[in-house]
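Of the protein chains in this complex, all but one are displayed in their positions.
Naming follows writing order (A, B and C), and every chain is counted from residue 1.
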Amino acid sequence: TKHTEDTKTDRELYVKTTLRELVIYLLFLTDLTILTFGMNSETYYYYTKVMSELFLDGQFADTKNTFRGMTTMQDFWRFAEGPLMDGLYWEKWYNGQNVSDSQLGYVFHENKLLGVPRLRQLKVRNDSCEVHDDFKNEIKTCYDAYAESIEDKFPFGKMNGTAWVYQTEDELDGWGHEGLISEYGGGGFVQNLLLTREKTEPIIADLKQNLWLDRGTRVVFVDFTVYNANINLFCVIRLVVEFPATGGAIPSWSFRTVKLIRYVSIGDYFVLACEGIFLLFIIYYIIEEALEIAKHKCQYFKSVWNILDIVVIVISVVCTVFNVYRTIAVGNMLESLLQKPDEFADFEFLSWAQVLFNQGIAFAVFFAWVKIFKYISFNKTMTQLSSTIANCAKDLAGFGVMFFIILFAFAQLGYLIFGTQVRDFRSFPDTILTLFRIILGDFDFHELEAAHRVLGPLYFLLYVFFVFFVLLNMFLAIINDTYSEVKADLENQENEFELQDYFKKGYDK
Amino acid sequence: TKHTEDTKTDRELYVKTTLRELVIYLLFLTDLTILTFGMNSETYYYYTKVMSELFLDGQFADTKNTFRGMTTMQDFWRFAEGPLMDGLYWEKWYNGQNVSDSQLGYVFHENKLLGVPRLRQLKVRNDSCEVHDDFKNEIKTCYDAYAESIEDKFPFGKMNGTAWVYQTEDELDGWGHEGLISEYGGGGFVQNLLLTREKTEPIIADLKQNLWLDRGTRVVFVDFTVYNANINLFCVIRLVVEFPATGGAIPSWSFRTVKLIRYVSIGDYFVLACEGIFLLFIIYYIIEEALEIAKHKCQYFKSVWNILDIVVIVISVVCTVFNVYRTIAVGNMLESLLQKPDEFADFEFLSWAQVLFNQGIAFAVFFAWVKIFKYISFNKTMTQLSSTIANCAKDLAGFGVMFFIILFAFAQLGYLIFGTQVRDFRSFPDTILTLFRIILGDFDFHELEAAHRVLGPLYFLLYVFFVFFVLLNMFLAIINDTYSEVKADLENQENEFELQDYFKKGYDK
Amino acid sequence: TKHTEDTKTDRELYVKTTLRELVIYLLFLTDLTILTFGMNSETYYYYTKVMSELFLDGQFADTKNTFRGMTTMQDFWRFAEGPLMDGLYWEKWYNGQNVSDSQLGYVFHENKLLGVPRLRQLKVRNDSCEVHDDFKNEIKTCYDAYAESIEDKFPFGKMNGTAWVYQTEDELDGWGHEGLISEYGGGGFVQNLLLTREKTEPIIADLKQNLWLDRGTRVVFVDFTVYNANINLFCVIRLVVEFPATGGAIPSWSFRTVKLIRYVSIGDYFVLACEGIFLLFIIYYIIEEALEIAKHKCQYFKSVWNILDIVVIVISVVCTVFNVYRTIAVGNMLESLLQKPDEFADFEFLSWAQVLFNQGIAFAVFFAWVKIFKYISFNKTMTQLSSTIANCAKDLAGFGVMFFIILFAFAQLGYLIFGTQVRDFRSFPDTILTLFRIILGDFDFHELEAAHRVLGPLYFLLYVFFVFFVLLNMFLAIINDTYSEVKADLENQENEFELQDYFKKGYDK
Partner (left out) sequence: TKHTEDTKTDRELYVKTTLRELVIYLLFLTDLTILTFGMNSETYYYYTKVMSELFLDGQFADTKNTFRGMTTMQDFWRFAEGPLMDGLYWEKWYNGQNVSDSQLGYVFHENKLLGVPRLRQLKVRNDSCEVHDDFKNEIKTCYDAYAESIEDKFPFGKMNGTAWVYQTEDELDGWGHEGLISEYGGGGFVQNLLLTREKTEPIIADLKQNLWLDRGTRVVFVDFTVYNANINLFCVIRLVVEFPATGGAIPSWSFRTVKLIRYVSIGDYFVLACEGIFLLFIIYYIIEEALEIAKHKCQYFKSVWNILDIVVIVISVVCTVFNVYRTIAVGNMLESLLQKPDEFADFEFLSWAQVLFNQGIAFAVFFAWVKIFKYISFNKTMTQLSSTIANCAKDLAGFGVMFFIILFAFAQLGYLIFGTQVRDFRSFPDTILTLFRIILGDFDFHELEAAHRVLGPLYFLLYVFFVFFVLLNMFLAIINDTYSEVKADLENQENEFELQDYFKKGYDK
C-alpha cells in the first residue's frame, strides 16, 4: 500500500494521503482482529483440557500409573484395558443405571464418537540392522529404529484380519505422523474397535493374547474423533506410543480442537460477515499492490513494507480458498460417515489443515500489526527509537556474530558432555534453547549437577559469566551509546513536519 | 490539601505552612496504617488455610482424588459422600467417643456451622442450541453453555421438593456468581442439608439415585458459613463445580475469611478509637478540600494531588457508611438465624461487601502513601529523580506505543496458535500476562514446546529477542540518557531554598 | 587496628606499617577461616537430612499422610502410633531377627537415644475469650489463641500423673519456644515415653483414649536427643504440632545437629590448636585496640573499621567464654544422664546456645572478610569503585527513599488484599520479601491470580512496571552516571603513591 501518487512536491497532500491510508488500514486491522477473536475462545482450551485429562490422567487399575507415565509395552495394555475403555464408553450414569440407547456412543455423555476408534501399529523387519561380528552368534535378531524403508509388511500372528495383515498408506487413505523419535508412514496393521464396551473388550484381549505388539513394533496409534454439538467443536484425538529400539515405551499425543463446521450460531454469522468485509479489503489491496508493482517494477520489492503487504495478501487468499474447500469436504465426509457409523472416521487431514489455516491467519494478523510501524514513523520520538536501532545495526551485527560463535561453542560443548544424561541437552537445537533459557533464569541446575558433579557447575558458571555478564552488558553498552548519539543528532536537525502539526493546523483554522 | 493561603510572596511562610501540613498528614497516615494493620493478621490466613485444606484436600474413598482434582460428574458425588460429610460433621472425638450434644455442629470442634449447608444447581434447557443440519438426525438434544436466558426452570426428576423445583433469584434472595466459565444467576434448584450426618447422608444418596445432576446441569454450588468464636471470624465458604458444555467438571472455590462482628476484644476497641480519629481527619480534609474547591474552582482539578485527595476522601466516606450498615445488618441476620438454626444462612452478600470494604481501605492507604511524594519533592535529589521521569515522559510514551504494539502483535499470535493447548495462553488477557512473566523468567517453556515443536520455541526465541533484548535495553537507554541531562541541568541552576536549609536556620538561631 | 604510630610525615614508613599490619591480618583471617571450616562439614547436613526424613516423611498406616502434611488432631495420633514408634524403636533387624540387648535404644541402629523422649502439651483456659453477645446463648466455651497469661494449669482427665497435672517452667527446668503461630511457655502437661516400644505403645494408647488432647490444647511438643558416636554429633530433635484457635493442626520441627563434645578425634585437636592461636590473636588485638582508644579517645569510634574491629573482638571473646562453659556443662549433664537412662534429657538450651555460638563465629568471619576492604583501598582502581559508591550516596539515598515508599505502599496494598488467601502475603514482612523476590523472577503468579482474578494480575503488572522497569533503571542510571564522573575526576588527579609502586621500588633496588 505505498502511495501511488507522487507526493514529494506537496507535503500537505502527502500527509493527507497517508492519513487516509492509515484510516483504511486501521479499519482493515480492526476487521481482521474481530475475525480472529471470533475464531478462538477459552472454550477451545477447556475442551482440550477436559478431553486430555480424561485419557491422559486416568489411572491404570493395578499400578496407578497413567498414559503420561507409560514406560513399558505392558503399560500399553494396561491403558487399553483401563482408561481407554473408561474414556470411550459411557454406558452407565453415575448411579449405575444404563443410559438410553440414543445416548450410547457419547464420551462424557456429551461428545459423540464419530465412527469407531482405530488402533494402528507399524513394525520394522527382523533383519533391519547389522549385528557386529562379535555378537553374531549370540544375537540372531535385530530390529532397527523405525524407517519407512525397513517396515515389516508381512502378515504375522493370526495371519488374517486387518490387525495381522499390512495395509499400505494408500489402502488406508492415511497420512504420515511426526513422532518424538521418528517420522512414521501412514500404512500399518489396523484394528477398528466397536461401538460398545462389551464387544470391544474381547478384541483387545485377543490382540494382547496373540502378542499383537512384539519386538518389531515401533509405534501404536489410537485414533478417534469426537464431536460436541453443544459447542459445535470437533476434537481429533491421537494417542501415540512409540517403542524405540532401546526398549521401553514413549507416549505422546495430539488433541486438535477445531471448528470444522463454521457457520451455525448467530455469532458464527457475525464472523461470516467480517469475513466478507475482509474479502473486500483483500481485493482492494490486491488491486492497489498490483497498480504499484506496475508502476514501480523491481523498486517495489526493495521496501520491507511492500513485502509484508504481499505476505499478508498471499496468506489471506490461501486461507480463503481453504475455507471454501473445508466447508465442502466436511459436508461430504459427515454424510458418508453418518451412513456407516461403524467405520473409522479419518479427520486427521482436515484437522491438520484447519490448524494450519488458523496458524496462517495468526501470522497474517501478526504481520498486519507490525505494519502499523510504517505509519507510526511519522512521529519524531518514534524516529529516534527506530534510527537508534538502525544506527547501531552494524555494531549489533558484530556483536551478534560474537554472541553466536560463543553460543555455538557452548552449545556444542554442552550437547556433547551432557547430551546423554540431561533432557534439556538431548539434541543440539534443544541445547541452544536451553542456553537462552538460562539467561532468563529458567533452568534446572540440579539436573546438570547430577549429570557431572564437576563439569556441570563449571560449565554453568563459565556460560553465565561470559554470556550473561560480558556479552549482554556489551549489547547494552552498544544501544545505550547509540541512543545518546542519535538523540544529539536529531536535536540538531530542524524539526520536520509532523502529524500533530497537521492536526494542530486543522484545529487552529 | 493544597495550601489555601497565598504563600508565593513569603518563602519562609510557605515552608512553614507546608511543614505543618506535612506533620498533620503524617499523623493521618499513621492513624490509617495502624487502623489497617488492626484489620488483618496472620490468623486470617491460617483460618483460610485450615478450612480450605479440610474441604479441598480431603481424599475420596476409592480414587484418592480430591476436590481440587475433580474431573467428572461422578467425582462430585464421591466428594459429597466423602470429604464433604467428613468436613461438615464432627460427631466423634479422635478416640471414637461421641461428642456431647452442645458440641454438635462444630467443624473441627471449633467452628460453628451457621444454619445448614445448601446445594444449589443451575441447568440449561435441552433445546438451547442449534444442531447443525448434518447431525440433526443423530443428535436430538443439545445443551448450550450456560447463559441466564436459556436456563431450564421446569421441575424435573421427583417433581416436588425444592431440589426438583426451580426457585428464582428473588425467591432465594440470592446473588449471581462469576465462575471460571460463565457468570451464573442466583436462582436454581436448591437442597438444604440437615444438622447431622445421619440425616444428611440419605438426602445425598437420594439426589444421586434420582440423577439430580444431568446433562443439562451447568453448575453446582455448595454454600455454608462457619463462625469461630475463639478468634471472632466468619469463614464464608462456597465450593463450585462447573460442568461445561464440553463435558467434564471444573472445580473452583472461594473461602472468604471476614470479621463481620468487629468490636469484641480490647484490640478491637483500640481499632475503634483509631477509626474515630480517622473520622475526624476525614471531616477536616473534607472541609479543607471544599474551601480549596470554592477558591480555585476548575483549576483545582488540574492537580494530580488534589484528585488523589478526593479519591481518598470518597473511599473513606463510602467505607465508613458501609461500616455502620454492616454492623446493623449482621446483628439482624444473626438474630433471625439463631432462632431458626435449620435454615440456610446466606452470608454471600455481606462477606462480599466486607471484602470490597477491605479493598477500598487498602486502596485508600495505597494512595495515601503515594501522596507523600507531594511533600518529598521539596528535596533536591528527589527533584532530580522525578524530573528525570518527567523529562523522558515523551520518549517513554513513544517507547510505550512501540512496546505495546509489539506486545499486542505477539499476544495475538500466541493466543491464536497456542490458545487451544496451553493454559497460559488460553485467553487474550492471560496471554498478555504470560508475555510479561516471560520477561521476569517465570515461564513454563516445556508446555509451549509440547504444544508445537517448532512454532513454540521459535515464538519464544523471537519474543525474548525483541522484547527482552531490544526493547528493554532501549528503555534503559532512554532513562539513562535523560538522567545525565537532568543532572547537568540542575547543577547549572542555582540551588533553591530547601527543607534542610529551613531546619538549619532554625538550628543556627 | 589503626596504626598507632604517627605516619603522616613519612609515606614509606606508612606503607611499611600498613603492610606489616596486613600480613598479620591475613594470618589472623587464615586461622579464623580454617577454624570455621573445622566447625562444619557435609556430614552435618547429611545427619540432619537422614534424621528429618525418618520422622517427617514416614507415612501413616492408613491415610499415607506424613508429619509434614498433618492437618487434624487425629493426624497427631496417627503419627504417634506410626512413624514416631517406627522411628524411635529399632528393635529388629531387616530380616526380622531381634537386635541384641546392648543394641536396644539406637535409632537406625547407630544413634543412641539419650534418655527418653517426652511429650509436652500446653492448653488455654475455657473462658479465655469473650463471646459476642449474639452468640452467648449458643456458644458457651471459648478457647483463645495461646498466650502465657491464659494458660490452663488445672489438672484434667485422669487428674493424676504428670500427663494430667500441670508443671511450671521452673519445675520442668524448661525453655520457651517460638512457634509458627505464637511464642509458647516452658511449662505444661508432660508425658515421658519409655525405653521399649512394647511399653510405650500402651502409654500412647492411654493418652489417646482419655482425650489427652482436647479443644484447649494449643501445642504439643515431642522432644528427644540422639547421639551418634561414629561421627561424634548430637541431633536435638523437636517436633511441634500447633493447634491454632481456628481448628486444624500446623506442624513444624527443628533438627539441631551440633557437636557438643568438641575434642575427640585428631582433626578436633587440630581445630583446638587453631583456637589457641586464635586466642593469641584476639589478645593481641585487644591490647592494640586498647592502646588506640587510649590515644585517640572519642575520635576512635568515628571510623567504621574500628567499630568493625570491636565487634569482631567482642564476638570472639563471648564465643570463647561459651566454649569453656559448654565443655563443662555437657560433661556434667552426660554424667547424670547416663546414670538415669530413663529420664528425659533436655539438650534444648545447650543446642540452642551452640547454634548461637556457631552464628556468632560466622558473623565474626564475615566481618573479618569485609575488613579486607580497608587494606585494599590502597589500590587506585578500587578507589574508583568505592568513591563511585560514596559519590552517588546522596542520590542513592534519595532513590532509596522513593523506592521504599513505593515498596511500602505496594506491600500494604498487597497484604490487605491478598493476605487472607496467599501464603506469600500472609504478613507484612513476608509481603515485603515477596515483592523483592518478584524482582528476581521467583514468584508464584498463579496463586495470586487465584486469589483475585482481576486485582491479582493488575497488582502484579503495576508493581513490575513501577519497580522493575522504572525504579531499577533509575538506579542503574545513577550509578552509571556517577561512575563516569568519578573516573574523569580521578584521571585529572595526580597519581597517588600506590602499593605496587612500593613493591616496584623494592624490586628496582
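Just so it is clear, a residue touches a chain if its C-beta (ideal position, glycine included) is under 8 Å from a C-beta of that chain, and two chains touch if they have at least 3 such contacts.
All figures in this text were calculated on a predicted structure; none of them were measured in a lab.
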item: Per the touch definition above, residue among A:250, A:277, A:329 or A:370 touching the missing chain; value: A:250
item: Touching residue (missing chain; options C:18, C:388 or C:420); value: C:388
item: Touching the absent chain when the full complex is considered, from A:28, A:46 or A:415; value: A:415
item: Sole contact to the chain not displayed, among A:153, A:215 or A:296; value: A:215
item: Chain not shown, touching residues in chain C; value: 33, 36-37, 39-51, 53-54, 57, 59, 93-95, 97, 102, 107-112, 178, 227-233, 255-257, 261, 264-265, 331, 334-335, 338, 358-359, 361-363, 365-366, 369-370, 372-373, 376, 379, 381-382, 384-385, 388-389, 429, 433, 436-437, 440-442, 472, 475-476, 479-480, 482-484, 487
item: Residues of chain A in contact with the chain not shown; value: 63, 71-74, 77, 129-132, 134-135, 137-140, 142-145, 181, 208-211, 213, 215, 244-248, 250, 394-395, 397-399, 401-402, 405-406, 408-410, 412-413, 415-417, 419-423, 426-428, 438, 441-443, 445, 449, 453, 455, 457, 460-461, 464, 468-470, 473-474, 476-478, 480-481
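One rule holds in what follows: only the chains that are shown with their structure count from here on.
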item: Closest chain to the centre of mass proxy, which here is the mean CA position; value: B
item: Rigid-body rotation angle, chain C and chain B, from Cα fit (steps of 5°); value: 90
item: Cα-centroid distance, chain B relative to chain C, in whole angstrom; value: 35
item: For chain A paired with chain C, centre-to-centre distance based on mean C-alpha positions, whole Å; value: 50
item: Residues of chain C whose C-beta touches two or more other chains; value: 441
